[in-house]
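Sharing a structure below in structure tokens format, with a few things to ask.
Here the complex is missing one protein chain, while the rest keep their positions.
Up next, chain A:
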Amino acid sequence: MATRTRLARLWPLSKPSALPLIRPYHSYDHPPPPGPFNPTESSILEAAIPHIPTHGFTHTTLSIGASDAGYIAASTNLFPNGAFSLVHYHLYTQRLALAKHQHIISPPPREGEKPIGIGGKVKALTWERLMGNKEIIHRWQEALALIAQPSHLPTAISELSSLSDEIWFLSGDTSVDTSWYTKRASLSAIYAATELFMTTDKSPNFDDTRDFLDRRFKDVQIVGGTMGSVTQWAGFTATAALNVLRSKGVRI
């Protein structure tokens, strides 16, 4: 009787095909998954990035990048999404570059100074990310046009959510309740709005953008505070109403 009992599988054995390109959490124990670009693609895109201020987010920039990296113009066929690959690469590399700002993430403790809180770190990192667009901000509207195309929108949105997750994570946020979601959603909204504002900002050192960003963070604090108060009031009222009904003999 060599019949082996077989455990019912809840899902079919999946083929060990490709590694997942994104991991929805940060891990200290495992190396990060490979990014969306292989080494060849990265080398072409990396060579193309310096040409964006002159040639914009276009196929020409890709071709120049390919020839700078030792490839030929035909090799741009490596990028099925064409110029959007440049946008994606910019979003991806700028997001990863945030982890380099160690003076914000873990500042050296100073005598007689209060250490910077999570909120302050979030603000500082968001500003650093916006400054990552400094060189190409006059071309960013081209990128936004590409992002808005329906076939590219999912990638762009997931990059935005990864960005806000990255900022909160690097700032040391450890929330495990619904605020995990609201924090990320509100930061995404603030970032997207400020980035759009920045495309038309002509002030020196982007001072207007800075003010705009500060106002948006204040708005969120006010809205968040109000939301908290409303929730508290609604909870209290509901409990009180329940107790009144119970005191009248209603069985609930």
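Basically, contacts are C-beta pairs under 8 Å (C-beta built on N, C-alpha and C of every residue); 3 or more make two chains touch, one makes a residue touch a chain; residues count from 1.
We take it that contacts and distances are computed from a predicted model.
Set against the options "2-methoxy-6-polyprenyl-1,4-benzoquinol methylase, mitochondrial", "Trafficking protein particle complex subunit BET3", "Origin recognition complex subunit 3" or "Ribosomal RNA-processing protein 7", the UniProt name belonging to the omitted chain is "2-methoxy-6-polyprenyl-1,4-benzoquinol methylase, mitochondrial". When you scan A:Pro53, A:Gly70 or A:Gly235 for touch with the missing chain, the hit is A:Gly70.
Residues of chain A that touch the chain left out of view are 38, 40, 59-60, 63-64, 66-67, 70-80.
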